[in-house]
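Now for chain A:
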Amino acid sequence: MHLVLFLIFALFALAGAVNLLLQKHPINSALSLIVVMSSLAVLYLLLGAEFLAMAQIIVYAGAIMVLFTFVVMLLNEGREEKTWGSHTAKTLGFPAVAVLLAVLSATILRAGRHYGMISLSDGVTTTQELSRVLFHDLLLPFELTSVLILIAILGAVALARKDNGEA
Partner candidate 1 sequence: MDNVILSLILLVPLAGAALVLLLPERGKIPAWIALLDSLFTFACTLHLPAHFVSGRGGFQFEENVLWLSHPRISYHLGVDGLSLWLVVLVGLLAPVGVLASWKSIQKNTKAFYSLFLLQQTAMVGVFVSLDLMLYYGFWELSLIPIAILTAMFGRNLSEASATKAALRFFLYTFIPSAPLLVALLWLYAHTGSFDYAALQAAIASGSLPGWQLGWVSVAFLLAFAVKVPVLGMHGWLADTFSEAPVAIAMIAAGKLGLYSLIRFHVELFPALAREAAPWMIGLAVAGILYGAMLALVQRDFWKLLSYATLSSLSFCTLGIYGFTLSGMNGALLQTVNEGLIGAALFLMLGVLYDSARSCQIASFGGAAHRAPRLAALFVIASLAMIGLPLLNGFVGEFLVLSGTFTGVGKGWATAAALGVILSAAYMLRLIQKIFLGEAETNSPRIRDLSWQETCTVGVLAMIMLAMGVMPTLWTSTMEPALQGVTQRFLTVDQAPVSAAYGAVTSASTGEPR
Partner candidate 2 sequence: MTPDIFRIFPEVVLTVVGVLVMVADASMAPKSSRRPLGWVAAVGVMAALAASLWQSTLPAGTAFFGTVQTDAFSTFFHVLICGIVLVAILLSIDTLPPDKSPAQHHVGEYFALMVFGAVGMCLLTSAVELLVVFIALEISSISTYVLAGYRKQTGKGPEAAMKYFLLGSFATAFLLYGIAMVFGATGTTEVREIATLLPAARSHVFVLLAFGLMMVGVLFKVSAAPFHVWTPDVYEGAPTPVVALMSTAPKVAAFALLIRLLYGVFPLLHPLWMPLMWVVAAVSMTVGNLAALRQHNVKRMLAYSSIAHAGYLLAAFTGSGTEPIAAVGFYTAAYAAMNVGIFALLSAVGGYDERRSTVTDYRGVLYSSPLAGGLMLLFLISLIGIPFTGGFFAKFYSFTTAMQGGAGWLVLIGLLNSGIAAAYYLRLALSIAQPAASSAKAEGLSSVGVGVTLAVGIAALATLVLGILPGHVLDAAHSAAQSFAAVHGF
């Protein structure tokens, strides 16, 4: 069952990611990304991270991606033009990316034997455990996020606001 679920949702995630690249319209890309994120949420569940799975949907799919679609809708920017990057990007970028993937996969495969098998419902992390670490060991970073969010709000407002009286 774990295997089946993993395969299904891994496939969803990959398909979503590929679709994100292939789609020409930003809104389709955004929807593909939502598919990826939701599939990842399921994978998190399989890995026993139930709180994260929900947070993934609430924060990523439900807030961040809504912002994205919101902006796409607001700006109503049409399809991308079909310019496939510069020559440098083609000549340097793709081999580099291929190398990156090769290195990553090779590394993981080589390192993989040090890691175990994962079965369903082993090591589920409850929200209580999570919060215990979060509010004890990692109290400082948690407090820091408040500054981060404050900056983000401040910055977003500052940038997106229309300065009245200016072109």
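Regarding candidate selection, all candidates are chains of the complex that A comes from, given by their letters.
Here is the rule we go by: contacts are C-beta pairs under 8 Å (C-beta built on N, C-alpha and C of every residue); 3 or more make two chains touch, one makes a residue touch a chain; residues count from 1.
Keep in mind the model is a prediction, meaning the values are calculated, not measured.
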Q. Any idea which of 1 or 2 touches chain A in this complex?
A. 2
Q) So in the complex, which bits of chain A are touching candidate 2? A) 103-104, 106-107, 110-111, 114-115, 136-141, 144-145, 147-148, 150-152, 154-155, 157-159, 161, 163-167
